[in-house]
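Here the complex is missing one protein chain, while the rest keep their positions.
Which chain is which? They are A, B and C, in the order written, and residues in each are numbered from 1.
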Amino acid sequence: MQKKKIGIIGATGYTGSELVRILANHPHVEITVITSETYAGKKFSDVHSYLKGHVDFTLSSVEDLKPEVLDLVFLALPHGVSMDFVKKFQETPLKIIDLSGDFRLSDSSIYETWYQKKHSHSEGFKEAVFGSPELFSDRIKKARLIANPGCYPTSAILALAPLLTHKLIETAPIIVDSKSGVTGAGVKPKETTHFSNVHDNFKAYGLKNHRHTIEIEEIADKIAGSKTTIQFTPHLLPVDRGILTTVYARPLQQINEETVQNYYKEFYQNAPFVHITDRPPSIKDVRASNHCAIYATYDPRTNLIVAVSVIDNLVKGAAGQAIQNMNILFGWEETTGLNQLPIHP
Amino acid sequence: MQKKKIGIIGATGYTGSELVRILANHPHVEITVITSETYAGKKFSDVHSYLKGHVDFTLSSVEDLKPEVLDLVFLALPHGVSMDFVKKFQETPLKIIDLSGDFRLSDSSIYETWYQKKHSHSEGFKEAVFGSPELFSDRIKKARLIANPGCYPTSAILALAPLLTHKLIETAPIIVDSKSGVTGAGVKPKETTHFSNVHDNFKAYGLKNHRHTIEIEEIADKIAGSKTTIQFTPHLLPVDRGILTTVYARPLQQINEETVQNYYKEFYQNAPFVHITDRPPSIKDVRASNHCAIYATYDPRTNLIVAVSVIDNLVKGAAGQAIQNMNILFGWEETTGLNQLPIHP
Amino acid sequence: MQKKKIGIIGATGYTGSELVRILANHPHVEITVITSETYAGKKFSDVHSYLKGHVDFTLSSVEDLKPEVLDLVFLALPHGVSMDFVKKFQETPLKIIDLSGDFRLSDSSIYETWYQKKHSHSEGFKEAVFGSPELFSDRIKKARLIANPGCYPTSAILALAPLLTHKLIETAPIIVDSKSGVTGAGVKPKETTHFSNVHDNFKAYGLKNHRHTIEIEEIADKIAGSKTTIQFTPHLLPVDRGILTTVYARPLQQINEETVQNYYKEFYQNAPFVHITDRPPSIKDVRASNHCAIYATYDPRTNLIVAVSVIDNLVKGAAGQAIQNMNILFGWEETTGLNQLPIHP
Partner (left out) sequence: MQKKKIGIIGATGYTGSELVRILANHPHVEITVITSETYAGKKFSDVHSYLKGHVDFTLSSVEDLKPEVLDLVFLALPHGVSMDFVKKFQETPLKIIDLSGDFRLSDSSIYETWYQKKHSHSEGFKEAVFGSPELFSDRIKKARLIANPGCYPTSAILALAPLLTHKLIETAPIIVDSKSGVTGAGVKPKETTHFSNVHDNFKAYGLKNHRHTIEIEEIADKIAGSKTTIQFTPHLLPVDRGILTTVYARPLQQINEETVQNYYKEFYQNAPFVHITDRPPSIKDVRASNHCAIYATYDPRTNLIVAVSVIDNLVKGAAGQAIQNMNILFGWEETTGLNQLPIHP
């Protein structure tokens, strides 16, 4: 099989280096170009020095990128920047997987409300497919533009999907209490990522207005087929990678623990990366892998369903899921190049 | 003023060493005896080597303890062990502050259900006062036996008390999502506290059956004056000290953010250790101090009240609160010997 | 090519699970048997729950192992246990790579002095080849029994080999100051690996008598062709994986920084896993990979050579190097199955 030619737009962030790490051993693709406006002309290993001698690819400017020689590009860019590249490539047949938040929501007005930023390419929303492989693989297969899900939404949606699909729960409000590692905040030093502000510490942040709230809510709406309301509270863990999401929901009918667990097992029986566990999982159980582990239970004392999901925010929550989407798009086995086992411990 | 003579029963655990650390600079007390059955005859600094040259107190057996020469003992013992000492001292006038869970619940049958253990001194429950100084100082003043609250319950109750007191929320279910540092699991090495099982990791545990569930619920009942139901989910943080509790509750009437915050400010206006903050606090904000910080808000989009509290589980969640209770008991200023500022960073 | 049949003796430790993680994607081998006396009959994923659904291999007792159907076994056992299996298999043609310390030294009397333990199979020492691929690949190719190097010795020897080979330094004493992650201490909970004894902490240990001292010294002797004396000080880092070793040595002749660096570059020019860097590396630069990075310099102010090396103690310091040795033994490309890039961050 001839290898597909892949471009990565954006080389300095964690999603860029994680795409390179995983794609390096993907059997069906070849990274043809990596762009960086800041480091064009330098090597990828000048930016990520630990790869010296291993990934010495020379970076180019996006100005020199020729869409016609590529099969697909990953946009590993911050939100607010990706949209311009999607616009730039709109007349080309180039497949795009955008890892930013720019095309995940339903339209530009909702985007502008939650991101507090003008959107430059509102037509993109119509074309974009939300890249959740466990839910929308039919649409992903035919997509040209895939909006790769956010890290928190991936963990929340996977924990909620069986409940919403089967209309088992009250949908307003649903409580989503999430805890994330620091890499979710990006590669750039700032006060919130300063070592001594994070290490041996823990805090809640972004209450009531985190952008992933609306992303979770809109996808939950689609799955439920009705309006949902999500109370989303993110917290910052003193770890590099990993999200654990604890979900609380009220059942609409009489239910028990076994029934709840069976809904989950059945829902994910063909999902190669999602595992239903019989004990609450930990984030290290999935570290550096594309796995998601979910534990779901029912508490008769309180009449609540509680579900706990874990993912690696940089893999299943970003680069790994993007590659999973690419596999689906190109008609390959979903797990191709994604069979790395977790790094444990 | 003549110093009160204090005994500490139990020298090896974290609560024992934390009591010694704080009491070392308390102006009105003198540690007269520290017992350890394992290390009797050795020095306290043989068990806690970092105190060599600083706390070289010789440990004795509890057999040699003379209740009549002491004013008060702290029981720094595991649950299931404390009860026997309370029983042993029952005919003496000795004041007791028990840091274990043995007398926190309402009676022995509830204890036996949740602790899966026979209780040897059920009469103790009648006498015991739950040592939450912000709620029960009148009873603490006159107590002979104080059941010092658990660490999770302290963080949960302080976050819930203003809401329950003013009957602002639905009480069944209330969601209490807590995250604790590892010292809460004790000084003894085991699989769950093995470094590589905790470091860079995070997990939920004890869902539906953690013993602190019933402790929170019973105190919540008392404050609310009616039956409550608590969904309590503890999680294990890769940090030494600190608990952050996120509480979710549905208001019973129309409310707004400002009103919620005012209820909290007013409720704690005379509580020297509790501070209502205008942003979510972090556990390092209170580390190694007796402080508790609480942020409370209301989300009109979801119609939920969310409150976040932080404490140091070994100080406000154990030894510090015990000393605060002692201060009240002896009629001293509540803050005596507890004015240490947080260690930050 | 027909796949080689591989056995792993010992399933519960970190080296066992790390062998499985890496071999899972090795193109030329098939894991045929994994033994565990404790868990025989259970699945590998019952012991390592994060692999449920991914590695559900059933464990067997070593009693049921048939050497004649295997091409090679890895002994992932504690020292003092491995020796009995080497003895057991001595009459079979089975290739053995022993990850314990049982056959790394020159004879049983030295072993018994440093390990304070009787050796049951002293004939093994004659046959055993020290598995340092960068130094002894010729002997490894023809070996039947490979003593896979210790983690500290790997980091120290790689940092010292160019200096010793070219007789550039005084060899008594050489200072080896090493810092290791906690996984080096094994999977079993004990006081020294209890989370709160390690986290946010750092200490030296094993001064003057750590077993790896003699292992480093004996190999240094071989490389130098003369007697060396090593002052080895291990320290415990609050991290999972990684060793950083800082070496100090006095040059025997006039030298400068450039010359020193050139010796290193030339020495390792054909070593695919060793990279000479122009700045001191960090342990995360090689995490979860088989890479070793070395920075070497000369300080004219003090007339000392200083070299800093980093490895992942579980990969290049254990399972990865064992697989590298297997590749050499079977005549495969040295890097086969070992091309994983570091997990960063």
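A few points about this structure:
The rule is simple: contacts are C-beta pairs under 8 Å (C-beta built on N, C-alpha and C of every residue); 3 or more make two chains touch, one makes a residue touch a chain.
As the structure is a computational prediction, the values presented were derived from the model and not from experiment.
Across B:51, B:175, B:207 or B:236, the residue that sits in touch with the chain not pictured is B:51. Within the whole complex, the absent chain has one touching residue among C:139, C:166, C:235 or C:265, and that is C:235. Only one residue from A:38, A:61, A:196 or A:270 touches the chain missing from this view: A:196.
Across B:6, B:34, B:286 or B:305, the residue that sits in touch with the chain not pictured is B:286.
Contact between chain C and the unshown chain involves residues 172-173, 175, 177, 179, 196-197, 199-205, 207-208, 229-231, 233, 235, 237-242, 244, 246, 248, 280-284, 287, 295, 297, 299, 301-304, 306, 308, 345.
Although one chain is hidden here, its contacts on chain B can still be listed: residues 14, 17, 20-21, 24-25, 48-55, 183, 199-200, 240-241, 275, 277, 279, 281-282, 284-288, 291, 293, 339-345.
The omitted chain makes contact with chain A at the following residues, 182-183, 187-191, 193-200, 238-240.
Everything that follows uses one rule, which is that only the chains that are shown with their structure count from here on.
Chain A has the C-alpha centroid lying closest to the overall centroid of all protein C-alpha atoms shown. Averaged C-alpha coordinates give centres for chain A and chain C that are 36 Å from one another.
Between the CA-based centres of chain B and chain C the separation comes to 46 Å, rounded to the whole angstrom. Multi-chain contact residues, meaning those touching two or more other chains, occur in chain B at positions 196-197, 199-200, 238-240.
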